[in-house]
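Partial view: only certain chains, each at its native spot in the assembly.
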């Protein structure tokens, strides 16, 4: 069965890509399986200079999910380009660079540099990291800022730009529309929901950063809702994510309107989850009456009224 | 590191809330150093999205078995403990870097373990003994009910026991024993709660030693940056415990 999907900049063999931050720069998973199996790869966020990130503990388990507060740890854009990207040139899987920053200037600098690296086929503009005090989340919650930073990055990027949206907003469609107005080539959603766990024994938030980002199956209904709503206000291609761990989950995102589907947290539970999903996807598509992956995209909207309750 | 469904061949309670579990699998044929760990899937479905790291406490290549010892702490370890002989556990391993037994040049080793830090030291003691190294083990537990593997360690070398409440061995901490006994050794190897690691490495700061650190983990293979520890002299300023550790030279990392 033909699983291929075509998104701006990303010619994908199948609609599956690991989500940013859950796959490092690919090296570790490359020891487990052939990265050429993947539709694409999103690498860990890059910032202008190296960041150490937050203190530990940085992760906590929650029911059907987890919290993380890594805090954008990365060696900085230059080192990523020198030390990490050459390895990825060994594969014919398109790479999407997740770009983060504290200021528009930083976003612009990183995007300008990294988009010029030959392995990078698209940029995912991370305006939604909840885990750093100045990590760009204000860009993800204020439509005007979202539009401005998107436009600034679009101007310098030599590859298509996907804007990664934060779910921690009253109206996701407003941010999606702002990104579109800023010239985004695509949207990526959802990043993590902000959450907290308190350690009963020492009576403090378990994560050193106190607040972290909730991901995993627990958030899937929120993610599906947001992809569905965003699909109704824009025609931009959507990379859907949030809680995916099975080929059925992938189909649910495709029906909701995603053109490709990213897998994050599930890699930790099952390190082979991406190739396994890719293997099972044809049977699942067939079971539900689809002849290929493209056919399923957006099909969850055909029976829908156009009017949705405002939420 | 490989991914395997390890078959449980035995399970027993060896101390209060402490389970010893032995698996059979081809993983036992991999090169496994003491200090390396298994990253174990817990339960079914979506209840546990994170695996649990548990140190390897013994390897029998001939029988093709691997042994772990773990304490019942929360939901994850309690679920693991429900698995029965015959069941399979989904494991990644051996993970991380262990004590570099092959490269070590020493005659006398001091091993200092606290609580669930003791298991990897048992496998280490076996490896060292096999190498002809003289082993002295100092084990610390909360109380008598928690003590395990006393006899096994005694067969491998000197053994000192401390409990917080004095219900077995000496009353006090492992550091008290190290102080009192003026133990003689070339290098030390320690594993246990962070407080103990700090106390031991401070006390022995003039000596060469290795420590093994715990931290909450995501991926367990170096991809997610959940488990970093500051390492000021390294290229990046940090190390990943799951991949570069959990064993480090004592002076390589800063305990937080």
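The chains carry the letters A and B, assigned in the order they are written, with residues numbered from 1 in each.
The criterion applied here is as follows: a contact is a pair of C-beta atoms (placed from the backbone, for glycine too) under 8 Å apart; a residue touches a chain by one contact, two chains touch by 3 or more.
Keep in mind that this is a model prediction, so the values were computed, not measured.
Student: For the full complex in this file, what are the copy numbers of the chain types, given as a label formula?
Tutor: Composition of the full complex, by label: A x2, B x2.
One rule holds for everything that comes next: only the chains that are shown with their structure count from here on.
Student: Roughly how far is chain A from chain B, centre to centre by C-alpha average, rounded to an integer in Å?
Tutor: Comparing mean C-alpha positions, chain B is 36 Å from chain A.
Student: What residues of chain A sit close enough to touch chain B in their complex?
Tutor: Touching chain B: residues 21-24, 27-29, 31-32, 44, 50, 52-53, 55-61, 63-66, 68, 70, 73, 75, 216-218, 245, 265-272 of chain A.
Student: Which residues of chain B touch chain A in their complex?
Tutor: 1, 3, 41, 46-51, 76, 92, 215-230, 236-238, 243, 256
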